[in-house]
Each structure stands twice: as structure tokens, then as C-alpha cells.
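Entry: chain A
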Amino acid sequence: MTNSPLFELRGISKEFPGVKALDNVSFEIKAGEVHMLVGENGAGKSTLMKVLCGAYRADQGAFFHNGAQVAIDGPADARKFGIAVIFQEFTLVPYLDIAQNIFLGREFKSRVSGLIDRRRIHAEAKRALDMIGLHIDPRTPVHKLGVAQQQMVEIAKALSQEARILVMDEPTAALSDRETDLLFAMIKRLKRKGVAIIYISHRLSEVLALGDRITVLRDGRKIASLLPAETSPDQLVMLMVGRPVDATYTRPSRPTPGEVVLEVKDLSGPGRFSDVNLTVCAGEIVGLCGLVGSGRTEVARAIFGADRVSAGEIRLNGKRIGASAEDSVRRGIALIPENRKAQGLAVARSVGDNIVLVGLRKLFPSGIFVPRRAMKAARAVIDKLRIATPSPRRPVATLSGGNQQKVVIGKWLNADAKFYIFDEPTRGIDVGAKAEIFRLLDGLVHNGAGILMISSEQIEIVRICDRAYVMRSGRIAGELKHHELTEANIVRLGIHQ
Partner candidate 1 sequence: MSVLTSKVVVRNQLAFSGDIMQTFYRVLAVALLCLALTALSDAFLTANNILNVLRQAALLFLMASGLTLVILTAGLDLSIGANVALSGCLAASVIKLTGLPLLGVATGIACGTVIGLANGVLVTALRIPSFIATYGMMWMLTGITYYYMAGETIHGFPPGFRQLGSGHLLGIPVPVYFMMLFLAIGALFSQRTIWGQQIYAIGANPIAARLSGVPVERRLVLVYAVSGAMAGLASLIILARINSAQGDIGEDLTLPAIAAVLVGGTSLFGGSGTVGGTLIGALLLTLVLNGMNLLQINSSWQPLATGIIILLAVWIDSRTRRISE
Partner candidate 2 sequence: MKHLCIGLAAGLTALFSPPAYAEETIAIFTKNLTNPYFQAVRVGTETAAKKFGVRVIQFVPTKPDSIPEQLSQVEDVIVKKPDAIVFIPVDYKALVPAVEKINAAKIPVTNITDRSAAGDFVAFVGADDYSIGLAVGRRLLNAMGGKGNVVILEGVKGSLTSNNRVRGFTDALKEFPNVKLLASQPGNFQRLNALQVMENLMQSFPQIDGVLAANDPMAVGAIEALEAANRKALVIGINGSREAVDLIKSGKLLASGDFNGFIQGCIGVEIAVRNLRKQPTPKEVMLKPIVVDKTNFAPYDTPVEQRACPTLEEVSTN
């Protein structure tokens, strides 16, 4: 590893209408190092990376490549210096095949002018895929791939651009453990090849395990740059949040579980999961874990009545349910879906509109909608969950990830549900918000609700849940009582032997 920085940003500032996203931030990356970039949502990490790759133009600041000052006025320039980014929202085109996606914008010209050389594109793509050990036919249309595979394609795409500097924005967010290990192995390989990697993550364990250096951003400013050896999770969290936050959240004592709230018997959904049995009692949080794609979300949706099932029955307090989402809601089941933007929020509408949506029937039994009362109800929730918004009239799109998630949860507070399903409630949320959400879960169970929680982060399951079911390829692989609930056990059950 050389000591002179491969690429350097000095005094970068970037302003958006309303927000100063970056304020005089400097940042450097050496060849063959993994540079961790951490900070709360809205701290400016993504903006900084978008500036680096030329998607945004900095208002102020300078770039240096191998010590020489350079200009980055667009993605083309960035690519010239071998900078490539893997964004959280994939930049893949569903109805093009893998190869075409990898070489999007860099298609090889065929001898016939104007046409593209598909054969060569596919050959090159094959090589790129082999390089990261992904063995899929490059002619497969991307919309047929799973999230993890799509991310692999993203990485292949980046590497095929001779990337010397690879930016990864929360690459593990959507990955199962096995896939995560694959990714880490690959990162180590790339390091050895001298590729510099900028790695954005909320998972402090990763940050400390994988990083050679850690830079902390907050409110668009650079707070610190330090080595993993000389820091601790708590310190990082404090730097990120700006105030001491109990990130290693430990769960307070729970009431002894009451009678069974939810009971699922031999539930089967064609091709998605089969013979699922599970129970959740009042006042307990039950985990549902397993690899991504093991059928967790599908089971949750089925319980909620969002998808049809082919066999089995679901009972809430003894009564059969699962006919339809509408019916479930009326009977007091809540689903906090996995994908906020796509499934949880009417992004264009105001915070207030979103919050009252679920509770409309309860708030206005007469069917007459009274804006003033709706606003009051919304404000109550906003205060209760400490959602950072000046007014319920604010478009929900303008909130940070954590606050949006709170809105999705807040929707259900007016509906006084008895049973909650949380699907990845902490994905893409910063530490501060995480702790608050966990506290919220506790509040719910203390009021006698039952909770089924899906999470890819075993550590969360272990800390929060009383029991957990582990799924493997569409079946319940086993149940873990509280005393046997350890990360090791979850992994052991979750992975094929």
C-alpha cells in the first residue's frame, strides 16, 4: 500500500435549495485501502460520492489525482480516473440483459457503423462476471435476477470499467450473510489488486472489521478521520450523532408473554413457502430470520393477507384471518413493509395524509373527513415518535430515511393494532433512529401487542427478540427459544448444510 493518496477531494461544498449538503469537506483515498465513510442519513455521504463520480457538480472544492489537480465535470471525467460507484438504488435496466447492462453507455461498435457488437459485449460481460465468481449467462434479462445477483452485476459493471476507485453505498443492506461473506472476500481480493474502495455503511461491525480507515460525516461536515484500531463503536456513534447514543441497545425486562395472539398453521404459498407453523403471544417480540429470499417476507405478506395462500390457516386471537389486507387492518394487524418508498409511503403526499391513512375509519367513523382533526391526530403521532418535521403538511418525500420509517410506523398508531409485523424496520436507517425504533417496539409489547420482526441483521434479532424462527428455502428450519437465540445458531439453521 503506497502512502501518497490515489485520489483526493479538498474543501468540497455543495448546496441544494434549502439544504447545505456538503460544507468544506476534504477526503482522500489510497490505492489498495478500504476507506469507510460513516454518518447518519442526510449527513452527506451519498452527496459526497455523487460529487466524486461526477453525478453532481461541487459548488466549491478541488480534485487531485495522484497529486495533480484535475477537474470532474461529469461522469465521463470520473470514469477517466477509474472512479465507479455502486449505488443503493441499482442502476440496472430490467428488460435489458446482464451484458447490455454492464456495458450500458460503453457499447462496443460493430464493423457495420451505427450498430453494436453484441457478441463481443456478451463475451466481455462473461469475463467480468467470472472475475467476481458469478456464473450466470450474461444474456439473462436483469429483471429475472434477485437483489443480491443484481448487486453482483453492479459490481461487475464497475470492475469492467477498469475501476481503480470503487465506491460502495451500503452494499450489504440487501445481502444475506453468505452473500455478504462473498462480497467481503471479493473486496479483499480487489484490495490485493490495488483497487481503492470507499465503503459507506451503517453497520459498525463491518466498518470496524473491514475498514483500513474511517471518516465520519455529520450535517455535511467532516467530523473525524481515524483508524479502526484507535476507536470503538460507541465513539463512532457519538461522532456520527453528535450526542452519546446507546447504540448497543439492550432490551429492558419484558412482561411474561400473555396468551397467543397469532397462530399460523401449515401455511403454504405456491412456490414461495410451505408448511409454515408459528405462534406469537401478546407482549413478545418474535424474530423471523433466514437468508434473503428464504421466504420471510412472503410469509409476512401472507399473514397480513396481502398475498393468496394455497393451504393452511391464520388465526388472530382464535379468529381466522388473512382474507385480505383490508380485513387484516380492520382486525388490528399492522404490516411495516420492507420497502418504505415503494410499499409504505404515498411519497407525493404530506406527512399528515400518510399518518392518518390507516386510521381513517377509526378517526372518522362517520366517514366525514375533518382536516383539522386529521392534523391534530397527525401532530400527536409526530410528537410521540419525535418525527423531525416542522409541519404535518410537509411532503413526506423531504424527510430523511429514519423519519420516513417513523411515519410508516406512525400510520399504525391510530389504528391501535394488536399484532405488528416489522419487515426490516432498520434497513438504511442510522444508529440514532434505530435505537428509537427499538424503544418503540418495546413500548408496543408493553401495551400487550405481539410483534413479528424480520431482520437480516442477526445481532438485532438476538438483542430484541424473545424467540425467533429461522427460515430456509421456504420452510421453517427451526425455532430458537430465548436462551438458544445466538447469531451462531441463526446462521447454522439458516444456511444449507
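On the choice of candidates, all candidates are chains of the complex that A comes from, given by their letters.
Note that a contact is a pair of C-beta atoms (placed from the backbone, for glycine too) under 8 Å apart; a residue touches a chain by one contact, two chains touch by 3 or more; residues count from 1.
On a predicted model such as this, the values are computed, not experimentally measured, just so you know.
Visitor: In this complex, work out which of 1 or 2 touches chain A.
Guide: 1
Visitor: Taking the complex as given, what residues does chain A use to touch candidate 1?
Guide: 17-20, 42, 219, 304, 306, 324-326, 328-330, 335, 337, 342-349, 353, 356-358, 360-361, 364, 367-371, 388-391, 393-395, 398, 411, 415
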